[in-house]
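A single protein chain has been omitted from the complex, and every remaining protein chain is retained in its original position.
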Amino acid sequence: MSDRLNALRQAVLQVLPEVDGVLALKRGPAGIAAPYLFTKEKPEELEQLVLWPKEPVPDTAKIILKAHPDAKLAFVCRGCEERGIVEMFKHAQVNLDRLTLIGLQCVQEEAEFCRCAKPYTVHAQTIVGQPIKGVSDPLTEKIAAMSQAEKLEFWKKEFEHCIKCYGCRNICPQCFCNICALEDEIWVQTGRLPMPNPSMYHLVRAMHMTAKCVACRECEETCPADIPMAVHFRLIARDVQEMFNYEPGAVLDQKPPQLLVLEEGDYTRTGLPH
Amino acid sequence: MDAPAYEPKIIGFLCNWCSYRGADTAGMARMKYPPNVKIIRVPCSGRISPELVLRSFREGADGVMVLGCHIGDCHYSTGNHRTAKRMPILKNLLEYAGIEPERLYINWVSAAEGEKFSVVIKEFTETIRALPPFVEVMK
Partner (left out) sequence: MIEYRNVLTTCPYCGTGCALHLQVLDGSLVGTLPAKGHPISQGSLCIKGWNAHAFVNHKDRLKTPLIRKDGKLVEATWEEALTLIADKLNTIKAESGPDSIAFLSSAKCTNEENYLLQKFARAVIGTNNVDHCARL
């Protein structure tokens, strides 16, 4: 782990003089890490650079870039964070021209923790670490294989624990709508807990994540009730891949299916009558 | 005395230009079809967001139909493309959440297809009648 940390430090030091700042993780008081903008004026702060835990870097990037649209920045990002930034670029939330991506590859333990199929970067100019193969997702497989009655029971029990903290939406890199449908009284009743069955909040969120979720799993990590809602997002992502041949964040110049008129080929794969 | 037989409650979202006029055609030709579908007229099937379908289920609808114009015939040219992209994903999501995907029905009915309209209503009502009432599923 320390070799990777040193390599990352070297990569950041190399990029530091050319940019206004490098966004990476800094160890704070009591050893708790948080995103921080390292600047060339204080390179000694890089002593406190850390690798883990994964933080929602794309969201932070957006905050800085909105306030300083002409800034040149570099980000240390893992595979999922890079996909998050690319997908945000496709939705006109960031400008990739002034961004340098430093790709941090995940190791086996980290990939298994996130049940990640693609723990490596594809667009980053600088690479730190060795890319490894993705791992399987046993939780999603297990839930997908359940019978209809079992699924109903499982999700009813899970969603009963939701306290509507809106953490999953706040931390998602793809949730940037100024007016969020989940705050509308018509769809999500205020003051009602536990959630009704079916849970409007989670199913509406799953639909809005179609062709946008980059499988970073920040939502599951911040959920106080440990609800595995990313399972829904991953199953939908599988359908989007099958029907529209689209994977969020993968190919830079592929437009998301929401923006495109349906081609004949896409139409036949949706299973709808002609 | 027997309890009244289960009559499914179905919400039908029909687009103003094709499927709603198809329903009119069926009515003018005095075609018979079951009365279980409550029709809501919308300007285009593309107006039907997943929130509307999910809210219908939450309010106790046993089935939801979305009928639009044929691809290529939409009055707003690409409105039904949105339906065609959105609704299959929603059907799959219902399945992943443990709800029978057959409860959501999507089809294209043009203004002249009165016969098709009555057949579609008849078949869907029978499909929903064979499933348990939605409120039972949600207990």
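Labels A and B are assigned to the chains in the order they are written; within every chain, residues are numbered from 1.
The rule is simple: a contact is a pair of C-beta atoms (placed from the backbone, for glycine too) under 8 Å apart; a residue touches a chain by one contact, two chains touch by 3 or more.
For clarity, every value in this text was computed on a predicted model and none was experimentally measured.
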Who does the absent chain touch among those shown? A
Can you say which of A:Gln148, A:Gln189 or A:Thr222 touches the chain missing from this structure? A:Thr222
Residue-wise, where is subunit A in contact with the chain that is not depicted? 20-21, 23, 26, 28-37, 39, 41, 53, 55-56, 60, 63-64, 67-68, 71, 163-167, 170-171, 221-224
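Going forward, only the chains that are shown with their structure count from here on.
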Give every residue of subunit B touching subunit A within the complex, in rising order. 50-51, 54-55, 57-58, 71, 78, 81, 84-90, 92-93, 95-100, 106-108, 137-138
Can you list the subunit A residues touching subunit B in their complex? 143-144, 148-156, 181, 186-187, 196-198, 200, 203-204, 206-207, 210, 231-232, 235-236, 239-240, 243-244, 257-258, 261-262, 266-267, 270-274
